[in-house]
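Left out: one protein chain. Kept in place: all the others.
Chain nomenclature is as follows: A, B and C, assigned in order of appearance, with residue numbering initiated at 1 for each chain independently.
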């Protein structure tokens, strides 16, 4: 039994950390933020060159054939670096495509993993929630294919995606539809996110023509593919939060050691010590929950679904707390724009709600334990 | 504008505190607890002699004609002394009777306020809750009067009461029924409470004969009388919690000042100081909420119902917290039977749930603010 | 409303009479005061400012708007109302002051440009200033001609104010000031600054400090706006390089500045809570209204029992703050002085606002935190709330004060 990362996994972590801090220091993240260019191409090609896009996918489709623990390692480092860009969106979309046995998957996946093609998932209806049963947007028949009209919300990085995988209904059945971002009738409206390093969009579909072959999956296959892809994406979001917590942890402990008030380091005050101890407890517990979820999902453990919901609920609650305590220990300086703390607080804040906040995840857990 | 108690109110508080500590020190409370005699007659006559039973009722029915602020003052001191006995039950029942325009009220109230007659309210159905709409137990016609069969739960001090005021339905309408405790078919089963100074009973009614004249109120009159009496009883429960918090506050601050560890008083540790500061914040806030509710209800303020729900929700949450922190600051000794802390923790614990816990009260608030 | 009128004497319920003397209604005199204020405000409050403050031109105009408002208040006799009459104030009671704040908020009057001047600098000048200083500074302050800021905190002296390092050296008849200040609200618009400097480096920390009244147009003063995590430039850094301050602008005695600064801060802490309550009440009311319009997964979110819990919790939390404020106000109306009990209010509202800003995001969901949803106010409120437990004394400091000054626990180490 080994809970810690294996040597190759640790190596992956070191590589990711070094690469990100070399190419994408926070100063550069801020430059992109300032001009709203969170999807810069140079960024994306660097990431893709490392093989991180679809690193958990089969070699046959351009992946590295690694597991979800490795995906978590990379996503954690993305969070620790507060990386902008469509990594989460594309990971989600690629995972979804990989679950679908269709020619389109085989066609698209190699260029996605190569970083040439970006994709995202358009899941949630306007006024919807994360529950698949509340997806109502309809494909309407239009010989020879279909038409799609409606509005999807909270779509990650829609603007820079080449492909939208749109989750809709074909009469009562769930369906996954391939829609090129540039198709006639598709328009994206950016919703400025609290986290300026993460772009969220409303996407309107106005009589968009869908060929029969672009309905990639329908019914049970669509349902289970979406569910599984959401689990992977949720895991990546947990990992990002964990990485952000880790940055706050390191930064706050160091500040507590060096900042002096009343002639002694503030870390010698019991109140500050206890804040730091709580930050540590929560960060390490989030680590245990997240990596366990990764392992359980990658190992088909019977409690994998529960483990994902637990990790997301826990990270959502404590990520926020860690952020708050990090700001508090820093005092005024931690509240400024100049200090990097708020980048991570905001990253955590959006992740807290993405794929369902703690309240929502607890309801998922309740469904599993009260059966 | 004067939020503090007036001089006569302060005098009442001093009198109550002095009387209770002279006659009923905690050592005596423990003696009663040990033999399960929480309804000792000597205790009750002392309380009644002070005029505290029905002190908020009209002089014409034997009350002192005071207001609910004064009732709160006395109930707070009851909590601070961890008094056993049917004060809460009888206050509730007397308030209910006083709301009902019936010969029975006029007959019973003077002997209740004189301490000769004890009464309680049998409200909640088995598997019920505190919502009146969930009362289902039926009066069934039985010429010339009625029969009553069913089971009421969480009845305060049923065993020592002479009268049970039973809240039931006459077909679809709420009704308040007078039932002598010794009536044929009535049986009480004590449910040993976490708080050994407070007695709760299940009361079974088996074909109990009810004369027409013992149906004291029906329909809207019954409904509003019960609601108003519950508000007063809820206020008294808040006051008891507040008194218990006050005792914990005083005892804990004193302990923090005198107890030494690592060669200094534990009250000089920031962690202990902050616990004490929180105890203070919560106790004083509970005081503001409780006395405001008393004033609002006694003054017919438009927000009186909301104020009661807010006081109960707040006291229920922070009463518990104050108890927990009191134990924690005391360390091991605060966890022993020998120390009096647990008496107050348990008193608070039962009050937390009586008349609805914080979750329940919040739903009541939601109903008022989301109309 | 914080301070109620009298309730109609409805039919009292059978069974008791209200003879309570604890009484939360206003006296006849207070009611009359409120009517006077309300009448004046109805006639004099300008239309609300609605334009965005994106460019410096708009900001300049907004500043003029606020200064005009201060002048209007002054002309009507409503500036510095709690000050003694001989210094241009109105000498009102603490409850009347609270009524005034409440009416300002209800009338949606403009923000007050002079809060630091009126609440902190003016009372301190009245307390320890020379006659000449009173003559020179008090009236322009009330008129809005002088806008004041305070130069207390420094990058290395946050909670530990006594550690500050900005130096002033006496050179003939003036002090030469060098150093840096931070967290200076209004620094970008102020023309005067109450500055704490070190005049004796050899003395123990608390003993070598002095307060100066500094003209912000003096050569060598540089103001740099400080941006917060909300994106707002709500504060400033001040840099002093060989700034000359005439000796006549010394406030209080030399090397006695610690006491002067503490006097000033105690006055700052004496916030009556009324204005804050009304601000947060507006937030909550608009959250409730917003929530009533929203649907999620096919039903109104206000039918979701968990959303209802969260809204009710926010409501009750705010209401308990209101009651704490009322109670503190009532206590202060006897003593007519601020007290360390103010720390309870500060602790309460700051943590309450953090809880409620978070709950609002939970109620509204992810779309609600966007900068494009309701002008971004929910995300903004959340971020801004994180500063509440830091500004004006961190929660740690407030708990220390409660423990030591209210509960009498020994000084902690």
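Points worth noting:
We take it that contacts are C-beta pairs under 8 Å (C-beta built on N, C-alpha and C of every residue); 3 or more make two chains touch, one makes a residue touch a chain.
Keep in mind it's a predicted model, so treat the numbers as computed, not measured.
In the entire assembly, the chain absent from the figure touches the shown chains A, B, C. Only one of B:28, B:147, B:169 or B:324 touches the absent chain when the whole complex is considered: B:324. Touching the missing chain, out of C:309, C:343 or C:370, is residue C:309. Within the complete assembly, residues 1-9, 56-58, 61, 63, 65-70, 95, 98-99, 101, 228, 253, 256-257, 264-265, 267-270, 272-274, 276-278, 280-281, 284-285, 287-289, 291-292, 294-295, 298-302, 306-307, 309-310, 313-314, 359, 362-366, 369-370 of chain A touch the chain that is not shown.
Chain B meets the missing chain through residues 127-129, 131, 134, 153-154, 191-194, 200, 260-263, 269-272, 320, 324, 327-328, 331-339, 341-342, 345-346, 349-350, 353-354, 357, 359. What chain C contributes to its contact with the hidden chain is residues 304-306, 309, 412-413.
Convention: only the chains that are shown with their structure count from here on.
For the pair chain A and chain B, the distance between mean C-alpha positions equals 51 Å. Residues of chain B in contact with at least two other chains: 269-270, 274. Of all residues in chain C, those touching 2 or more other chains are 396, 399, 412, listed in ascending order.
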